[in-house]
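Presented below is the structure to which this report refers.
Some chains have been omitted; the remaining ones sit where they do in the full complex.
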Amino acid sequence: MGMIGGSLDAFIGSVHRRGAALDGEIELVCGAFSSNPEKSKETGKALYLPEDRVYGSFEEMIRREKELPEGERMDFVSIVTPNHMHFPPAKMALENGFHVVLDKPITLNRAEAEELKAIWERTNLVFCLTHNYTAYPMVKEARHLIKSGAIGKVRKVIVEYPQGWLSQLVESSGTNKQAAWRTDPSKSGAAGGVGDIGTHAENLAEYITGLKITELLADLTIFVEGRQLDDDANMLLHFENGAKGILHNSQICNGEENDLNIRVYGELGGLKWRQMEPNTLVWTNQEKGSRIIRTGVNAESRAAQVHTRQPAGHPEGYVETFANLYRNFAFAVRAKEAGQEPDPDFDFPGVEAGVRGMAFIDTVLKSNSNGAVWTKFE
Amino acid sequence: MGMIGGSLDAFIGSVHRRGAALDGEIELVCGAFSSNPEKSKETGKALYLPEDRVYGSFEEMIRREKELPEGERMDFVSIVTPNHMHFPPAKMALENGFHVVLDKPITLNRAEAEELKAIWERTNLVFCLTHNYTAYPMVKEARHLIKSGAIGKVRKVIVEYPQGWLSQLVESSGTNKQAAWRTDPSKSGAAGGVGDIGTHAENLAEYITGLKITELLADLTIFVEGRQLDDDANMLLHFENGAKGILHNSQICNGEENDLNIRVYGELGGLKWRQMEPNTLVWTNQEKGSRIIRTGVNAESRAAQVHTRQPAGHPEGYVETFANLYRNFAFAVRAKEAGQEPDPDFDFPGVEAGVRGMAFIDTVLKSNSNGAVWTKFE
């Protein structure tokens, strides 16, 4: 694996590295960790990479690695840069024959996403978009239960993603790098919280239910004076099967950490899951009451089981979701190289999910700018 | 107290009787428990009332009680009939000089509500509408904290009221009296779940925040085939101070019991409360983390304290909310009779809250019937 972005002071880069390392299936062999060559070098050194595999730019890395003999050169790139720097390295990597792991959202805007999709379709390469929250075992189990009819036809979906870390204008502090780029349209894209976390909520809802949102209505707000992008979004949803829904994401819910959660109600029961207690899935039923499904205890699906590493009660967490994605990606690469189909229980989001996310952002922005009106997905 | 409605097989009548009895301040002295005189008599007997104080109709009760000497006759009426039978007895009671406790919603429609308000304003009588959920001590404390600036200016309000008991067409079973009248427009009014529980959510949100909703957008659904009234509602809200909100109520959230809950986020913190764990209020803050406020432990407001009966950890529940309303109503009657102002910490919802609820229902229905569009309160 060669990493693009992810210098020492970045949040998501180290998460990717830990996720990739966890199962011992993937080795970091090179990196272009920063557009600042000095910073890249420093990071490479801290990661015990040989100096000659630490590059000053992603272009250099892709070019030079390609020249190395097979077996020695990196197998794939992992791109963990801010959003505006997703498309260029992803495009170049694919065009040079490297598989790609890319942090979400896929690109800065929908046009880039469509272009990237077109490029990818011309290759025979594996592409993983790290919508990691769908890699929790209990999310797999929820998806399985709905698919198997356990709660009947889905009627109502409530998906929430409240955070509080942007309750104040922290991006102007000069010390919060995360906040700075995420609230800067030139780096983050036209959406703020909707792009950063709203897309996770959308991805989670569609993944678990297996249903597409067909139209939505979005009411976006910038609550913190001086901010440039939305920090709060309230949406109503219509799903393809007639189900109705609510999605809200916020970064001004003062005191909330990272409380992505979903509730799905069907004709025969319901399911509830919270990211912050990820090993618990609650299966509700009007007459029978609630059953607790727990990681490592009583998940019935193979999909949940193969994403579980520890025995019951040994908490699995956030880093394991990245490990799940990287491991499944590695398996898919091997299957590809062996000319085999990948195992569907070891799935991960790809280009389609990325384009879907950009369509979601587009539809949300369009709805909101037209006065928070009902807007169909195009 | 004389009761109108509330025969033995009704749910809410016995709740009112228990609430009224709890503190020993109020005695049931007569009743017209059913439009069926036989049933009324039977109920009166089961409640140990003398035969001559059990009436065959509310008209008879009000007329005959009025003829009794003061001190002997009932002091007030408690009306616990289905919605369509709220207005006639309330009107007659007020016009005959009796204070009134009335189950919510105030009337079948807004016109009746406005008329009742006009009648009440001509009297010098006390009127209580039993929006009981705002009578929990921790709701009082939440209101106090927001008023005192503890969470700063309110930005976002999420209020939910999911139930699951109408997940199937139980109203056609012939055995569920509750379900039958609540889903029948002639008895319940033009709204189903919105009138039954949505109004509680609206009342809770406005009471706690002290803010009025100025416009809303409502997406109503009848999920269960054969049902006549809405069983699910998703709404977006705008508040007078610029805060945004979400309100959803549902009776098809299969497996949910009675999960009224609210989250309010301000510039400086947030508050979270759930009716099903009513003695806990969570005060969130981005830097300091969460503090748990508990009934009988650390509520700082007198309003919370005077609505607390037991020491910490001796759970207070639903029946105490009715007891709080009845006790506060009794205190207000006495204050009125003594020519004093009522104590504001012993408050309860009145005609205004009732009219507000009808305005809410009207606005919701109008928004929905126009295609789920933004609609201002009139």
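Which chain is which? They are A and B, in the order written, and residues in each are numbered from 1.
By our rule, a residue touches a chain if its C-beta (ideal position, glycine included) is under 8 Å from a C-beta of that chain, and two chains touch if they have at least 3 such contacts.
Owing to the predicted nature of the structure, the values given are computational and were not obtained by experimental measurement.
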| item | value |
| --- | --- |
| With 2 copies placed, total copies in this complex | 4 |
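Simple rule for what comes next: only the chains that are shown with their structure count from here on.
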| item | value |
| --- | --- |
| Between subunit A and subunit B, centroid-to-centroid distance (C-alpha), Å | 43 |
| Contact set on subunit B toward subunit A in their complex | 151, 155-156, 158, 160, 162, 164-165, 167-168, 217, 219, 221, 223, 232, 234, 236, 244-246, 248, 250, 252-256, 263, 265-270, 283-286, 289-290, 371-374 |
